[in-house]
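Could you have a look at this structure, given as structure tokens, before my questions?
Note that one protein chain is taken out, while the other chains of the complex remain in position.
First chain written, first letter: the chains are A and B, and each begins at residue 1.
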Amino acid sequence: MTMRMTRRSVLGLAGAAAAGLTVAGCGTSGPAGRGGGAIQLWVLQSDTENPVLKKRIDAFDKHSSVKVAMTTYVNDPYKQKLQVAMGSPNAPDIFFNWGGGNLAQFVDAGQVQPLDAALADHPAVAKAFLPSVLAGATLGGKRYGLPMSGMQPEVLFYNKTVFDAAGAKPPASYSDLLKLVDTFKRKGITPIALAGAQGWTELIYLMYFTDRIGGPDVVDALVAKKPGAWRHPAIRAAAEHCVELVERGAFGTNYPSVSSDNQAASKLLATGKCAMHVMGSWEYQTQVASSPKFVSGHQLGWVPFPSVPGGKGDAKNVVGVPTNYFSVVKGGKHVEQATRFLLDTLAGDPYVDAMIGIGEIPPVNGIKPKLAASKAADFATFCYDLVSAAPHFQLAWDQALSPSVGTAVNTNVQKLFVKQLDPAGFVKAMDAAA
Amino acid sequence: MSTGSAILSRGSRRRDRSPAGGVGSAAYRQRPGLGWLAPAAVLFAVFALLPIVVVAYLSLTEWNGLGAPHWAGLANWRTLLHDSEIPHGIRITVLLTVVSWLVQTPLALLLGVWSAGPQRHRAVLSAVFFLPLLLSLAAIALSWQALLDPNFGVPAALASALHVPAPNLLGDPHRALYVVVAVLAWQWVPFHTLIYQGAARQIPTQLYEAAALDGATRARQFVSVTLPQLRHTIVASSVLMIIGSLTYFETILLLTGGGPGDATEVLPLHMYRTGFVGFDMGYASALALLLVVVGAGLSVLIVRASGFARMDSDREGL
């Protein structure tokens, strides 16, 4: 949640969150009851994605006896409104979700329709999506959701001009990264830009190191709330890697004051004050908007997050936001039609093309030529290949974990990065919070 | 001492006054009754008292804001006893309140007394000193955040002029709280300066003339005349500061969000984050009730210390 917060209205944070507290709280845009027999579809508000979806709904409505009614919500209250509505007569038929732990609670409560039978009848649809992304909504071997938005992997961005001047190559491994830190420090350039005023930027490092060192199972145990999961040695080792970077001066000295709200870190990269910046793929759009010449002059480079030699995790794994999903509510009036709408729409060319058109990278097989012809061809293709090749796409922890643990991890990772906690202390604090 | 001077703090002076209206006076039965109290009472009951009751109930439940709260007995209160953020939060809250008072009171007092003087340049400077009061809390917090940006803000500009590295201010766990204190002082000193300025203007000049005849220096006059004359104002201003300090959290929310880590996470912010970011409403309610108790305790202290309790009679209410 915190991760998306920075990209959405801050106001959503609490004000709107409160709106979800009770059913009585909704009513701004909710459907007036379930009358009319339409397929109720709930989705997050987005100025770019909603119109694309609306067009597909109109197309579907033309040849369907049951129409689709779309209701949009602001990010943060959405989770609450959904949770209140599920299992009640006010439940939607199709709902937007984040997969993983978020979806699992509804599946556990028996509220979500498995899509396996329907997908078996439409094998082309199942094959259309990238397996690592589809896996995010696969629980207990059953498929509960289909990807409906673009992928947002977190990658390492770098300033090519600064690298060329130093005669350096982007890092492939952790030891490369450490050497680069020393190289740029000697040149008086802050090696890595880090907006440390918020914890989630620092969490990216911890998540990647944990995955590289221990593999996805470590995080699965955290999400499953297994006792002692935070005491896994990989987490401690990942925290030690973070501290090593801090102590080596990788982030300079000011990073805890740098706010991610004003995108100062992006500016530091673009102006060459910093050499690297690890961030979600949206950084590309940020740079296009705030430093257009930096991007159009091909000075912005990107590589996957470095590998950690000797780690159990596959270096091809990716961390970030794999996608968002649409799932069908079990026991609703329109299960069949709702499923058909998803099958017809999400993997279809009109939807995928329109998504590419608004700068998204749909997790769909074989769209490389389309991406290559899009505005941000280089970067889109890179992301696409990165995720296509990834055996595992880890959902960001602050989304995957429960809200209270997500809050705690953001606070404690900040303490780790300002050395108020050592790695052992971090593990202890998280063990207590979980 | 004009009519209407001194509000919060001079109850003791009233003891000589006969109680308003003797018992059995003819007019007694016509006195304004509960009806006159009703609007305030209803407003306060609905939006302050009833919520406190609800908070007390919620503190005994486990509730993530969805569906119905589940009864949890004293579980939240047991958690509260072992929450290491609480002693930390209390320490930060008290430190912030005390240091803010120590910074703001002398500054506002000196500036207020100085600007109460008659010279023209004082009026001009006073107007400049007043400027922060024009800005809302949000405007101040957000402006300072931009201003303190270590790479693009004022520290960076000053540091590059002096050829030293730009300081890490809001991000340093040992400094962040004092930066918050500074921003709060910037915001609130003008208001309290105004209070002192107004009060200082009411000090009879004869007192100073008499002191000057006795050969007292200006510093001496300040101690022997100004301070005693302003003691009720100091109490009133301090009361406002202390009441206000529990709401400093809005500035912190915008300025640091409680960070880095939990370095500036005052108790109200801890409660807010538990409830509205972590969605642990039950536990947040326990924290909220703790705040209510602390606030009520503080109220009693304030009422006692300011003498308001005695204002009505020697044995009034509290």
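Keep in mind that, in the parts below, a contact is a pair of C-beta atoms (placed from the backbone, for glycine too) under 8 Å apart; a residue touches a chain by one contact, two chains touch by 3 or more.
Assume contacts and distances are computed from a predicted model.
**Student:** Which of the following names does UniProt give to the chain that is not shown: "STAS domain-containing protein", "Aspartyl/glutamyl-tRNA(Asn/Gln) amidotransferase subunit C", "Golgi phosphoprotein 3 GPP34" or "ABC transporter permease"?
**Tutor:** "ABC transporter permease"
**Student:** Could you tell me which displayed chains border the chain that was left out of the figure?
**Tutor:** Computed over the complete complex, the missing chain touches A, B.
**Student:** Of A:Thr138, A:Asn262 or A:Thr381, which one is in contact with the hidden chain?
**Tutor:** Of these options, the touching residue for the absent chain is A:Asn262.
**Student:** Among B:Leu34, B:Leu81 or B:Leu162, choose the residue that contacts the chain missing from this document, as touch is defined above.
**Tutor:** Spelled out, the listed residue whose C-beta touches the missing chain is B:Leu34.
**Student:** What residues on subunit B make contact with the chain left out of this view?
**Tutor:** 1-8, 14, 17-21, 27, 30-34, 36-37, 39-41, 43-44, 46-52, 54-55, 58, 107, 110-111, 114, 125, 128-139, 142-147, 152-154, 156-158, 160, 186, 190-191, 194-195, 197-199, 201-203, 217-219, 229-230, 232-233, 236-237, 240, 242-243, 246-247, 249-250, 253-254, 268, 271-272, 275-276, 281, 284-285, 288-289, 291-292, 295-296, 298-300, 302-303, 308-309, 311-312, 316-318
**Student:** For subunit A, which residues reach the chain that was dropped from this view?
**Tutor:** These residues of subunit A touch the chain that is not shown: 6, 8-11, 13-16, 18-19, 21-22, 24-25, 27-28, 74, 259-263, 266-267, 271, 290.
Everything that follows uses one rule, which is that only the chains that are shown with their structure count from here on.
**Student:** Measure off the straight-line distance from the CA centroid of subunit A to the CA centroid of subunit B, and report it in whole Å.
**Tutor:** Centre separation, subunit A to subunit B: 41 Å.
**Student:** Quick one: in the complex, what on subunit A touches subunit B?
**Tutor:** That would be residues 1-2, 13-14, 17-18, 20-21, 80, 83-84, 196-199, 253-259, 262, 264, 267-268, 273, 403-404, 406-408, 411-412, 414-415, 417-418, 420-421 of subunit A.
**Student:** What residues on subunit B touch subunit A, complex-wise?
**Tutor:** 64-67, 145-146, 148-152, 165-166, 168-173, 256-263, 272-274, 276-281
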